[in-house]
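Apart from one protein chain that is not included, each protein chain of the complex appears where it belongs.
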Amino acid sequence: MNFKSLNHTTMEELIYRLKQEIIEALNLEDMKPEDIDENAPLFGEGLGLDSIDALELIVLMEKNYGIKLQDPSKGKEIFKSVTVMAEYIQKNRTK
Amino acid sequence: MIQHFVHITPEFAFVDGKALNHNEKGAALLTELYRAHIGDYPKFFKMDTLSKLGFVASELLLQAEGELRFEPREDRAVVLFNRSASLQADTNFQATIQDPENFFPSPAAFVYTLANIVTGEIAIRNKYYGETSFIVLERQQPQVMAQQALAAFLDPMTESLISGWLDCEDENHFEAAIFLLKKGQYDNAETVSKEITKIFNIKY
Partner (left out) sequence: MIVSIADNIISPLGMTSEENYEAVKAGRSALHRYEDLWNLPEAFTASLMDRETVEDAFAALPVEKEYTFFEKIVLLSASRAIKRAGIDPSSERVLFILSTTKGNVFLLDKRETGFPQERVLLGVAARQMTDYFHNPNAPIVVSNACISGVCAQIEAIRNLQSGHYDYVVVAGADMQSAFIVSGFQSFKALSPESCKPFDAQRCGLNLGEAAATVVLARRDTVTENDWVLCRGAIRNDANHISGPSRTGEGSYRALKVALGSMNPDRIAFINAHGTATLYNDEMESIAIERAGLAQVSVNAMKGYYGHTMGAAGVLESILSMCAIDDHNILATKGFDTLGVSHPLLLSNQNQTTEKKAFIKLLSGFGGCNAALLFAKGVEL
């Protein structure tokens, strides 16, 4: 089964959906997708997420996109920004 | 002797005996109080209901005390009591693992599955390096609470204490009845127990 051929999501659509999912999963109250800059860093500056948020994003990737990340330290690279995250998902998703 | 106390339920909020205005009930009341009286701590929205309750109640209590905030100190203890421990958070976490076909344990939910986390949230916010503790009882027992809370002053560094009842079963059943006590302000547990019972109208 080629998920990519069945799934016609464009990168733009995926980025928007991902922003919505991040806001919900991390309880970022008062934020709308428009408020998140997809190229800004998620950790450190930007949204200032912490270690528990990183773990929650790992769950999000598995739950919504079927991607299992065994090594949490890889998370820092993948979660650099929403765009980087979306690109990784588009490449590795099984859902 | 207890100069500052806060009482919050899903229906009302009182600070030092005076009612606060509000339109909402339940967990929404906590968010309303947060926005109206605090507003500068986005981490509030990540908390489970017990921690939100404790955070809002302690903020109102400390605002009523009116002293310098956020200066690191080791002389203030936080000792809280309840009967439900972290039941709401436990139930939330259980829901993420209940169904084997949809098994996704949530770290953000799991971190709140300990009642003492709320004492940690209070310590972080206020830079309290002092004692933090949580005791679970069968029910609200002012005599037991007074005795165990006052025992905190046996730590030679502890000069003041945030204590009281902080319980949350779910978003529509919770109660905060917390107070500030300074060392030497009381005679014994009996007196404190009577005072708590009076100001919070505790019924047996």
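Per-chain residue numbering starts at 1, and chain names A and B are given in the order in which the chains are listed.
Here is the rule we go by: a residue touches a chain if its C-beta (ideal position, glycine included) is under 8 Å from a C-beta of that chain, and two chains touch if they have at least 3 such contacts.
The model shown is predicted, which means the values in this text are computed figures rather than measured ones.
J.: Among B:Val6, B:Ala27, B:Leu62 or B:Ile117, which residue is in contact with the omitted chain in the full complex?
T.: Checking each option in B:Val6, B:Ala27, B:Leu62 or B:Ile117, the one touching the absent chain turns out to be B:Ile117.
J.: Which of B:Glu59, B:Glu131, B:Glu175 or B:Glu195 touches the chain that is not shown?
T.: B:Glu131
J.: Among B:Asp16, B:Glu74 or B:Glu171, which residue is in touch with the absent chain?
T.: Looking across B:Asp16, B:Glu74 or B:Glu171, the contact with the absent chain belongs to B:Glu74.
J.: Pick out which of B:Ser58, B:Ser84, B:Ser163 or B:Ser193 touches the chain that's been left out of the picture.
T.: Residue touching the absent chain, from the options given: B:Ser84.
J.: Just checking the interface: what residues of chain B touch the absent partner chain?
T.: Against the left-out chain, chain B lists 72, 74, 78, 83-85, 87, 90-91, 93-94, 97-98, 100, 103, 105-107, 110-111, 113-117, 119-121, 123-124, 126-139, 141, 144, 147-148, 151-152, 154-157.
J.: Which parts of chain A are in contact with the chain that was left out?
T.: Contacting residues on chain A, toward the hidden partner: 50-52, 55, 58-59, 72.
Quick note on the criterion: only the chains that are shown with their structure count from here on.
J.: Under the stated contact criterion, what part of chain B meets chain A in this complex?
T.: 42, 45-46, 104-108, 111
J.: What does chain A use to touch chain B in their complex?
T.: 25-30, 52-53, 55-56, 59, 62-63
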